[in-house]
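Starting off with a structure, shown below.
A single protein chain has been omitted; all remaining protein chains appear in their positions.
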Amino acid sequence: MVFAVLLVIGSITISQLTLGEQFRIIANIGTSATQVFGTLIAVFLGVGLVSKEIDRRTCYPALARPISRAGFVTGKYLGLLATLLLNVVLMAAATAAVLAFYRGSAVFLDFAFAATFALTLVQLAVCAALAVLFSTFTTATLAAICSLSIVGAGWLFGEVRFFWLNARQADMKQLVRVLDVLLPNMSLLDVKEAVTYGDVVTVGSALARGAYGAGYAAVLLLLASVIFSRRDIR
Amino acid sequence: MADLAITCSSLSKTYRLGFRARKVEALAALDLAVAPGSIYGFIGPNGAGKSTTIKILVGLVRPSAGRAALFGRDISDPRARLSVGYLPENPSFHDFMRPLEVLRYLGRLSGLSGADLDRRAEALIDRVGLGHARDLTVRKFSKGMVQRLGLAQALIHDPPLLILDEPMSGLDPIGRKEVRDLILELRQQGKTVFFSTHILPDVESICDRVGMVFKGRLMKEGALQGLLDGTVRAVELRCGPLTPTLLEALAPVTGPATALPEGHAFSFASVEAANLAAARLLASGGQLLSLLPHRESLEETFVRLAGAVGAADERPLP
Partner (left out) sequence: MRSHSVTLAALLAAAVGVTALTRGVLEPEASARGAVRDPAWLPSGQVLRIASFGQRLLLSDFYWLRTVSYMGETLLARSDRWEALLPLTEIVTDLDPRHGYAYQVTGSNLAGLAGRHAEADRILEKGMRALPERWNLPFIQATNKFIFEQDYPAAARLARRAAELSKKPHLALLAANLSALANTDDEYDAAAAFLTQMLGQADLPELRDDLATRLTRIRTFQVLARLERAVTAHRTRTGRLPVRLGDLLPAELTTLPADPSGGRFEYDPATGAVRSSVLGPRAPLRVTR
């Protein structure tokens, strides 16, 4: 976390290595660092969220209280989400500060800037939900591997989907239809080009993207709740 | 039904273990009824199903079949757990928290809040003897301190029913006495205490009722006195030193003697036989030291039952 903020500040130095257009390098490092470090935080905190409570038996006195399992999972998840929110806000502030320092103005602080970081939070919410889902029925290590693989596959799929859709074989299109439902299409939640190039992001587009991610995370969390409710804590 | 503190009917649990889903029957049609205001000792060998029963009651494990209810409310309803305070076996808490934080966190989950919660937490910290440790994190706690904190969290919401899994384990003799006193005090406040243990003297000293569970079945259940009163197994007579002549003369009524530092001891099958022998002894100038009826102890009952069900081949259970 501290490292990520330092990286953003350090991006000024990196940006001086290039010819012109330092702005884009600072912006790219800021948005990418938020995504990459946020994803790692979301996954590695997320996988410990439930499985660690079971392994260390700290959930026993909590689950024997008048709360439902779903409530427990949701509460833990919301706690993690608050951590991620803080993380994203800090990174956005650091990026904005560095960009403002470099530019001498804050014109880039528009809706697109806010939407990019807000949608990054939605991405992290999906990652965290994946991690929590896996951690309800497997070990932390396995859960981390599984969630990172699916997040990675989600990014890959966002890139190759276009090629596959234009492929000759009809079965590729069937595969795309199936993966559309199964995998989180992370690139739908990614508008960081808007910060780099000052694109306009409409409120409707941002809301639709946010709703897609929130819906996906909600499905995962529901699954996690169902699995955890059926699980015996021994 | 006048709401019993705990009712279980045909409660069963079959665990599936490992990749091949090997079935292990942890609990087989267990029936149980615990009346409010009593202290109920739940005893059995390791792996008999004590912990499984308790975990089903507090909602950690789902029963495979059968029903259970706390104060008439089915355990599938989370609100059933409003009325229960649970002390897990070897409890464990987030080790970065201080005791007051643990109590506030768990108290809030039981629906407490604000000044009421703070007040109760403060009082319980002192009540369980952790007042000196309020600024330490749980990481630095000894096993006994964690156990005390476990008791405090079970009591934080002042529940009418306490379910304690091995509450004495990990405590030194003083701690055990404190826990015993606490349990007795709770009964005086009208609470129901249900606890599992394999330390039988603890049960004998404080329980009203006892259930013995073997291989997932309740084998014997009843009031402690009822379990023990049944028969006088033997009466022991002790007397001062006797001359060999006198020993021989008394032999027909006393049977063989056992030598003791202070004299001799005799064992009789009935009170009547003992009385007869005592009368002869006194009449022949012997000195009567004591006359003690030997009832079957809980331990003997337990061992006898264990032998009957072949509990020696215990199955390891998680």
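Every chain is named by a letter (A and B) in the order it is written, and numbering of its residues begins at 1.
Following the convention adopted for this analysis, a contact is a pair of C-beta atoms (placed from the backbone, for glycine too) under 8 Å apart; a residue touches a chain by one contact, two chains touch by 3 or more.
What you are looking at is a predicted structure, and each value in this text was computed from that prediction instead of being measured.
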| item | value |
| --- | --- |
| In the full complex, displayed partners of the excluded chain | A |
| Touch with the omitted chain, as defined above, among A:Val5, A:Ile25 or A:Ala94 | A:Ile25 |
| Touching the absent chain when the full complex is considered, from A:Leu49, A:Met186 or A:Ala206 | A:Met186 |
| Contacts of chain A with the absent chain, listed as residue ranges | 14, 17-21, 24-25, 28-29, 31-32, 35-36, 152, 155-156, 158-160, 186-187, 190, 192-193, 196-197 |
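Just so we're on the same page, only the chains that are shown with their structure count from here on.
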| item | value |
| --- | --- |
| Averaged-CA centre spacing for the pair chain B and chain A, given as whole angstrom | 50 |
| Interface residues, chain A side, partner chain B - complex | 56-58, 60-68, 71, 230, 232-234 |
| Chain A partner contacts - residues on chain B that touch it in the complex | 15, 55, 58-62, 78-82, 84, 86, 88, 90-94, 105-106, 109-111, 150, 153-154, 318 |
